[in-house]
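One chain of protein is taken out of this complex; the other chains stay put.
Labels A and B are assigned to the chains in the order they are written; within every chain, residues are numbered from 1.
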Amino acid sequence: MTHLDAAPPRTFLSPFRLKRHVMPGFSLTLGTSLLFVCLIILLPLSGLFWQMSQLGLADYWRIISSERTLASFRVTISAAAFATLFNAVFGLLLAYVLVRYKFPGKRLLDALVDLPFALPTAVAGIALVALYDKNGWMGTLLSAVGLKVAYTWWGIVLAMMFTSVPFGVRTVQPVLESLKPDAEEAARTLGARDWQVFRHIVFPQVWPSFITGASLAFARSLGEFGAVIFIAGNMPFKTEIASLLIMIRLEEYDYPAASAIAGTILLIALFVLVAANIAQSRATRHLHKGSS
Amino acid sequence: MSLQIQNISKYYGANLVLDAVSLDIEPGEFIALLGPSGSGKTTLLRTIAGLQFAEGGTLSFDGEDITGLDARERRFGMVFQNYALFEHMSVAQNVAFGLKMRERSARPSAKDISRRVVELLDMAQIGHLAERFPSQLSGGQRQRVALTRALAIEPRLLLLDEPFSALDTRVRKDLRFSLRSLQQKVGVGAILVTHDQEEAFELADRIAVMADGKIEQFDTPANLIKKPSSPFVAEFLEGAGGYNQSGAGI
């Protein structure tokens, strides 16, 4: 700041002027964009923060620390964490198989990975129930061994897993594609087994993208609604997710409570994304140590 | 410890890139595979390493048939053309890698591994680089790390794919000398792939001249100059004789 007066005079010109002469349409495109961004993105978001700020800290705390809200957070976060863990592992496996191997059905598998993004969540939700309730194909199989998925916490995990599969695969896949084979070959000549090559050579290189994929999957799972509510059972304290509780409070016209819960979920998701971003860039820096 | 290569034939699709190649390598010998680019040198070296497999022929080492032995079980130290260092590991970790990968029963203790790494790095005169990462090294230093890493597994044979091609001429000579002296100190046999005759003549006990997937001639540098077996060899080695006679060889 102290060097401001030493700055070249150019900065005092309107920065708009510089390019206006080159590419036309500055005010048209930026004007359109700002109008849209304000009306569609910023104004509604400010509504949530305005509503939250209306709420005193004591009220906020009372809502958040109620048994039912806490239980819904516990259910949501634990299921999201579990689904993320599962997807991180299987996402990596799917990406690895898609990048490294040729096999019949590979293109179909590749397309299938994107299915959860394309299929409406409500459709996924009823499809999972159809499969896993006690009369469904999987449900009958599982109940034979005494397992129950539909209308339990495991059902929530399953639905969250379904909707966030693509994150785990698609973030890791391009990194795997870019790996050169020679480091892995060198490791093999040095006596490493296949899993050691993976563990010590491949995995460290995909680790940053792995963190990113996992955090995206987690954030998505925290907020997932459509796929979950059909299979969750929605029992307060047991299988009620936070998004559903927000919905219930809304139907009771209890906007402050809905906002308090929503704001908290939003902050947790943003916190996870930002933390993962920092962790990811640290890991990347470590990976390319000194190359800067 | 000797390597026998018998009738190795390798195809890429319909292209025959190694045509019934046979070579007998004596224990401790330094061999150069010399030939123009595309003659099949790298393919032969990778086949010896077990990184790819030939359609025909056999490899045996000390009388043991190793044709179908996995690369990790051959214990041949390999230096890759671009060194293939593990960029996310320090120099010391790179060198320790082979020892750490051993089965628990054969693995030295962590203390022994680090002592061994220090010894090796000192022997290669790069002890001061132990904590650096590959991206912080010069080309010549990277090559030394790659070589040290390959020597750390106490290899039965050293395989080198154009290890000098990425370096500028000034460092080349230096490193040639230290490669040869390290190899002799360890007493391990070595196969060097190169398209540079000067390099082959300076380093190798015997040179296999390759062209189009075949070994044209396999002999000592002096004999290659004296009695080239074909016009190709004579032409390819043109000028190398003068170098040899100048007495600058090993």
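Here is the rule we use: contacts are C-beta pairs under 8 Å (C-beta built on N, C-alpha and C of every residue); 3 or more make two chains touch, one makes a residue touch a chain.
Criterion: contacts and distances are computed from a predicted model.
Colleague: According to its UniProt entry, is the unseen chain "Sulfate transport system permease protein", "SoxAX cytochrome complex subunit A", "Acetolactate synthase" or "Urease accessory protein"?
Modeller: Choosing among "Sulfate transport system permease protein", "SoxAX cytochrome complex subunit A", "Acetolactate synthase" or "Urease accessory protein", the correct UniProt name is "Sulfate transport system permease protein".
Colleague: Sort through A:152, A:189 or A:243 and give me the one touching the missing partner chain.
Modeller: A:243
Colleague: For a quick check of understanding: of A:88, A:172 or A:266, which residue touches the chain that isn't displayed?
Modeller: Missing-chain contact among the listed residues: A:266.
Colleague: Of the residues A:94, A:150, A:201 or A:232, which one touches the chain left out of the display?
Modeller: Looking across A:94, A:150, A:201 or A:232, the contact with the absent chain belongs to A:94.
Colleague: Tell me where the left-out chain touches chain B, residue by residue.
Modeller: 11-14, 53-56, 58, 65, 67-70
Colleague: So that we can see where the missing chain sits, which residues of chain A does it touch?
Modeller: Those residues of chain A that touch the unshown chain are 15-16, 18-20, 22-26, 28-30, 32-33, 36-37, 40-48, 50-51, 90, 93-94, 96-98, 101, 103, 105, 107, 109-124, 126-128, 130-131, 136-138, 158, 161-162, 165, 194, 219-220, 222-226, 230, 243, 246-247, 250, 255, 258-259, 262, 265-266, 269-270, 273.
Basically, only the chains that are shown with their structure count from here on.
Colleague: Considering only the defined contacts, which chain B positions touch chain A in the complex?
Modeller: Interface residues on chain B, with respect to chain A: 49-51, 70-78, 80, 82, 84-88, 97-98, 101-102, 132-133, 135-136, 149-150, 152-153, 159.
Colleague: Help me check something: in the complex, which residues belonging to chain A touch chain B?
Modeller: Listed in rising order, the residues of chain A that touch chain B are 180, 182-183, 185-193, 196, 200-201, 204-205, 286-291.
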